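Note that one protein chain of the assembly has been removed; the remaining protein chains are unaltered in position.
So that you can tell them apart, the chains are marked A and B in the order they are listed, and the count of residues begins at 1 in each.
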Amino acid sequence: MSTPKALRPSPALRLASNGFLAFWCLLAAFPLCWIAVMSFKVPVDAFASNPFSVLFGPETRAAGKGLSICDLLLGLGALWAAFRLATQRLPSAVVWYSPPRYRWLGWIIGVLVFGLAVVVVFYGILPALSRVINPWLGPLGKPLIGLTLEHYRAVWVENAFYRNFLNSLLVTTGVVTISLTVGTLAGYGLARSGSTLAFWLLVVALIFRALPHSVLVTGYLPVFIKSAEILRPIFGDAAPTLYGKPWAVIFVLVSINQPFTLWMLRSFFQNIPRELDEAARVDGCTHFQAFRRVIMPVMWPGVITAGLFSFLVGYNDYLTTSLLLDAQNMTMVPAITSYFNAETTMTDQVEAVAAAVSITAPLFLLVMVFQRQIVGGLTAGAVKG
Amino acid sequence: MRATYFLLAAAICFMAAVAQAGCTYENTVSLKTSTAAFQAWKAVTGAMAECGNVESELSQEVHVKQAAGFATNPSLYHIGGVMTSSIVPLVNKGLVRPLDDLIAKYGQQLKPNQLMKFEGRTLAIAMMVNAQHLMYREDILNELGIAVPTTYTEVLTAAEKIKKAGVVDYPLGGSWKTTWLEFVNMYLGYGGGFFKEGNLPAVNNAKGVAALEMMRKLTAYMDPEYLVADSTYVQQQFQQGKIAMANFWASRAGAMDDPKESQVVGKVKMAAAPAPEKGGIPASTLWWDGIVIAKNISEAEAEAAFRVAMEGLDKEMVQANRDLAVWLIEGYEPGPAAKGAAETAAAGARPYPASTKMGLMQTAIANNIADFLTGRQPAKETLANIEASYLTAAKESGIVK
Partner (left out) sequence: MKLKTFAAFVGPSLFLMCLFIAAPLVNVIWQSFHITQPIMETVAVETVTPGFLTSTVTVEKVTRPVLDEKGQVKTETRFVGLQSYRNVMASEKVAALLEGGAWGEILKIDFYKALRFTLTFTLITWPLVIAFGLAVALAVNAAVKAIRGPVIFVSLLPFIITPVIGALSIRWLFVGDGIMTAFLEWWLERDIAMFAQGWTIEVLMLFYRIWHVVPFVFVVFYAGLQTVNMDTLESAIIDGASRWERLRYVVVPHLMPLIVFISLIHLMDSYRVFDEIVGFTSQGHVISLQWLTYDFLTPDDSGNRAISRAAASSMLTMIGIVILLIAPMRRTWAQHKGGQL
């Protein structure tokens, strides 16, 4: 679709608009890019007040850790190749190898294999290659930019951050699945019932959403810790201690996020024409059958959008997880704060930065994959007030 | 691929074998600890874990979780890491087990000054002490011909000289994010008392005003962002050569000489905390950290917990982690870090007066003192506000009728 001529902006306006956009993108990306740069430097460089020391890392270079021009070329080449592979080869390969019904499984496997390959190439093959080549190149082989992976190694290998990653995965998956199952049903019910009761339920949900979280969560803590003692009269010795259990936290997060999911999905279902399910009802379906046969096939854009918001809640939560989970089940976000409390050193803080960057990486991936669905789902009416 | 798995498995087995080697016996009772998360606790819980079956929970929220965890029956944790103040609620609610019988059985190596006794019964075993004392850049003081200050008047003169010389960004540093503690230290240094009969507050007096005024004088020589400066930040300022003196935690002394982070290796020296008045006691309080055993657990568990704790607090652990703290444990050879703490104690600094009412007082101070330092309230009003906040809280918690 081409824009009508009269709608096209004047050059001056276009310049201003694009300039503004460039400024916004810089603003949006700069803090994150900066912490990514910090995470590759030794502490003295990472917290230097001169930006060029942070960028080029003289101390890091002095410690013999750095990239030469040749390394940079190699790295950029590999990065470009990886990007090409991801955007062009990977989709077609997935489509080719996986049977149509299991395409999603194909995607999961494809992405995992690709991720593994990237890790092996960047952490295994490239460093080995540069070690062989650099001595031959003379000045081109001298380190130019300080860069060290020691903090990532400390975080992931020595401090076993992968355990926190798995916990995060568990909590997030749980939150998304349960939140969507419960929320979709309720959202549909609320959208199709025009009763005053439905309205007041929505208002109450809204007020619930307005509750300060710290009040709720600190309220749970004593009950959760004592739950085995409280529930013993009912469950006997099988009474569980809710404190520290991931599934208990999952339910808390689902409930806290439920009002938002409800509102979003209700608006979305309202935009699906009533005639659709009414036609099904005329054909003799119950409400549930109508929901399953008619609504489910068309609801995915809205559900995916709502799911993404649930994902963010589960993945990014700090207050609930830090209070209600024990050390063994700690998710990533509360786990990194143990690196930068009052009792840490500078090295710990750079490790915290490295961990923070590691946490952000999956979010990057998520937005890359689902970007179109977010906009699409919202356009389809998930946010009509 | 299979080879990798095999190697991985072999490596894990090997590590497990090495881990076992640190403990003299194998623990078979499943135990759980709840401690703070700083370096010394990492070392101690690591040493405990070597005995097997020990699950350590090192947490920032220890003060929120620990008392609640100890209060359930059976207790969620077996071993707790406490400090001077956090043991108060545990003792008050009767949640810790007296340790005298276990000490007789397994604790012969403990020194008498490690035992925390309450009403004649031993309730906790201390492993380390901590105190704020003077750390200074010896090179700067020598260069400018300044003697090591012993009173705060001398600190101010020295700071003025350093400022004039312009050798560092800020002459003084301080972890004043916990301003309340700075006030408590200073006020006690002036010889003030916090309470009068009936748990009523008594800080609104000339000594309180003097302490506040002295604090404000110090801020003139500090980084203007002092209210957000925590210990790590001050440590970083020291390491990067931005400050010359600070009344700072003994546990941080080791980091000054860490070549990986510090640009002032060997230049930072320790001395007793300065006193506000000539010949007075230093403006510092002594803190201890140690372990307690929960009451609501079985005899067998308590015994196992105590044995594991003794393994965590043994000679090998201390010798491997000498610089992390000022240890009280047998076999510790005091390093330079201990000098400042020892001199501060010898100069008459008192233990932190931890109690339920002091906890309330501390919150009242914390929430009001920034108003004075930022110039929003004069000294008298600030002290009156502290007393009013304390009274509200004390009436609500039932301490004051």
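Some notes on this structure:
Here is the rule we use: a residue touches a chain if its C-beta (ideal position, glycine included) is under 8 Å from a C-beta of that chain, and two chains touch if they have at least 3 such contacts.
Note that the structure is predicted; figures quoted are calculated from it, not measured.
The residue touching the chain not shown here, chosen from B:P112, B:G145 or B:G279, is B:P112. Although one chain is not drawn, its touching partners on chain B can still be listed: residues 63-64, 67, 83-86, 88-90, 92-94, 112-120, 126, 129, 177, 179, 199, 223-228, 230, 233, 237, 286, 288, 290, 295, 326, 328, 338, 341-342, 345-346, 350-351, 354-360, 362-363, 367, 370-371, 373-374, 376-377, 388, 392-393, 396-399. Of the residues in chain A, those that touch the hidden partner chain are 4, 6-7, 9, 13-14, 17-18, 20-21, 24-25, 27-29, 31-32, 34-35, 38, 49-51, 54, 181-183, 185-186, 188-195, 197-199, 201-203, 205-216, 218-220, 251-252, 254-256, 258-260, 262, 270, 286-288, 312, 315-316, 318, 333, 336-337, 340, 353, 356, 359-360, 363-364, 366-368, 371, 374-376, 378-379, 383-385.
We take it that only the chains that are shown with their structure count from here on.
One simple way to say how far apart two chains are is to compare their mean CA positions; for chain A and chain B this gives 37 Å.
Residues of chain A that touch chain B in their complex: 42-44, 47, 218, 221-222, 225-226, 228-229, 241, 243, 322-323, 326-328, 337-338, 340-347, 349.
Residues of chain B that touch chain A in their complex: 36-39, 55-61, 64-65, 68-69, 71-73, 76, 175, 177, 230-232, 235-236, 239-240, 255, 258, 260-261, 263.
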